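First the structure, in the form of structure tokens, and then the observations on it.
Here the complex is missing a single protein chain, while all its other protein chains stay put.
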């Protein structure tokens, strides 16, 4: 089997819920079409944006299958399944299901209750899980701000290299460019490093990074395509301005309460994913109009996904 | 139904595994007998010591039922079931099962991937879960060193008071005695505060605390009974010496690698719980004899559970 | 020379400033008299409460001499001089001046810009400074919440024992009772452990601690004398209520903006120390009446220093 290349803009989809907070899987086909229309090349599902930690095991399987039903036959769209992190046994079970359901990759993050003592202990966890789905790619998901597991990824790569055959790369959601660049250059670029901070994609481009996973690619992919184009053509002034636009958009997440605001952005591109589950707080209903005004003032209509 | 009083020494049992790392439930009856023989008045299962986060949902249910089969008919032994924290929906499902299986209390900790924005948001999570098992007690489990959720419990009590009828108290595994004492005194002592740091039980006794949950009560309950007796009789010198003994015993956990060393202690009281699951590292086999020597030098035989 | 015993309630005086923010040393004699009248047995000057870090070197010398002029001839009142921490050379110079000015002890905290790599490196700093004033006592000041230097004091004692002759003890402003008790018991109680958290003195008493350094002993010493008396007489209920009173008083510091509120308390015992210097924020003038009301509601007049 030819593995799909994981590159370009990968969206981290929101999980759609209905008004009762239950899965609303019917939306996923149009969600997928939105991503396709906007040049997104993959989906990283059940991650932070996708509230994987708030889904039951069964729900994760349902979300997975709703996506792979669409992506399996699409050679230009990769499906990455986030397994979780804390519970190794459940991760392994889920890895097997992901493999047989036709996912292109699985991803695992550092256990966030009991923290591995060091990168070597973390590598042991990766090895067990990667081995459960040996025919598909394994990506470590590095997001210490949420997991509290702040290992140098360079240390992890040294631990896993030549030991975990399907360890393919890292979704790197952390701002340690020294570590990131070292990983990019490790073993002649053997590992696929996916940048995970939309708000400073430009700095990653300068390091030669060509793949990124993020939440704002769900609803503002054209902005980033334009940014990449400007950068590639050497128009740094424009690239800078577009990155600033991305930052201004992301800053509104903070202003309106955090990660749940992403689903408000989704409403503006006509994909209603409902509300976030607890423990996340949702934007109060009466803030939505204000939010919309702020968003329009940014010129969102010009760069939103359509 | 008469609720059981939750007081005295509550052990946080280890989850027994066999040599393949699978549940070894047959051990639980003799484990229960050990606790009973040593004056332990309850069990807090599937918590940190019990590796709840490393068990699948189904495994947690099996462990639960193995314990309630024994404790349901024992009016002097309370069974507290730890539900987890991050996944609210699974916590609710598990709460219902715990209630119908005959647990005396459920317990929940702060979500440790997405952290609630404040004590009010945390209270909303508690409310949902407590309501799923309204006929049994709900205890919040405060352990910020593992969850990263460091809310003042005084703030939480103010949020839940008179709003969550079965919110009965807090398992307090943190060293903020100002907050702890304030909770003890809140609403004329309405809430049952259970101390969660075996290594400084003495300081909690001085504040009037009469209930404690801990891992070393699994294998060294006599030490703590003697400590409490010395304290109650006003023999502070002896109480101090016994607390120091407890500290010396606990310090060996650190020396031999951490939480997994607890299962080595269990072997010394003839309950073989196997190894810890990943991501926890286990003591290397060849350290066990050294460990045993250190333990004997402490006089463990004099105060271990028998 | 007979060293003074450092024991009982030691106040950490505020540094008095005038309306221009300059030293107002004339107040110190009446400040000292207030402490004496209220059974305070020593002063720990230029510490956190005394804003040592906000005083110039020359100012620290002036404050020091204003106090030693009073305490040198008082065999029942010990004067402890806080030297700082970050700048070892200045600490040594100040140590010499403190020694010749007649201070009874010097104190040093962990460097808080460059943090020592471990307790051994910290011990080297202590050794240099203690040797600069060999005829007086040296106390390490453990306050990791401010310095970021969180070493186990048990490790430090092991590093300095038998190597620094005038290392006498530790002012312990941290809630690690396991570490604290181990230090109390180290080498048969060789080191003088001074408790530094007024809000949980009761828990330290239960461990046999007999000396404490704190800011609220400046203005509420009678409360703590009563607390100690109740504890000693075995009236734990009363001791508990008094500790709760202390907590309620301390909680008002937070309500009114933090450490600077201490100087507002001082005004209520007729010692006007002016305002705190930057970077500390002072209570807005128009909050003072509200603060006073809150304080009176606590019954402050009954237990304040008089």
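First chain written, first letter: the chains are A, B and C, and each begins at residue 1.
Just so it is clear, a residue touches a chain if its C-beta (ideal position, glycine included) is under 8 Å from a C-beta of that chain, and two chains touch if they have at least 3 such contacts.
Here the structure is a predicted model, which means the values were calculated and not measured.
K.L.:
For the full complex, can you list every visible chain touched by the one that's not shown?
P.N.:
Counted over the whole complex, the chain not pictured touches A, C.
K.L.:
Considering the complete complex, identify which of A:100, A:118 or A:244 is in touch with the unshown chain.
P.N.:
Selected residue, touching the omitted chain: A:244.
K.L.:
Identify the residue among A:202, A:280 or A:295 that touches the chain left out of the display.
P.N.:
Within the whole complex, the residue contacting the unshown chain is A:202.
K.L.:
Out of C:24, C:72 or C:121, point to the residue that touches the absent chain in the complete complex.
P.N.:
C:121
K.L.:
Using the document's contact rule, name the residues of subunit C that touch the chain not shown here.
P.N.:
48, 53-57, 59, 86-90, 93, 111-117, 121-122, 124-125, 128, 146-148, 258-259, 277-281
K.L.:
Quickly run down the residues of subunit A that touch the omitted chain.
P.N.:
The list for subunit A reads 175-178, 181-182, 184-185, 197, 199-200, 202-208, 231, 234, 236-237, 239-240, 243-244, 247, 250.
To be clear about the criterion, only the chains that are shown with their structure count from here on.
K.L.:
How far, in degrees, do you have to turn subunit A to put its CA atoms on top of subunit C, rounded to the nearest 5?
P.N.:
180
K.L.:
Have a look at where subunit B meets subunit C and say same if over half of the interface residue numbers show up on both copies, different if under half do.
P.N.:
Mostly the same residues form this interface, as more than half of the numbers used are common to both chains.
K.L.:
If I count partner chains per residue in subunit C, which residues reach a count of at least 2?
P.N.:
Not one residue of subunit C touches more than one other chain, so the list is empty.
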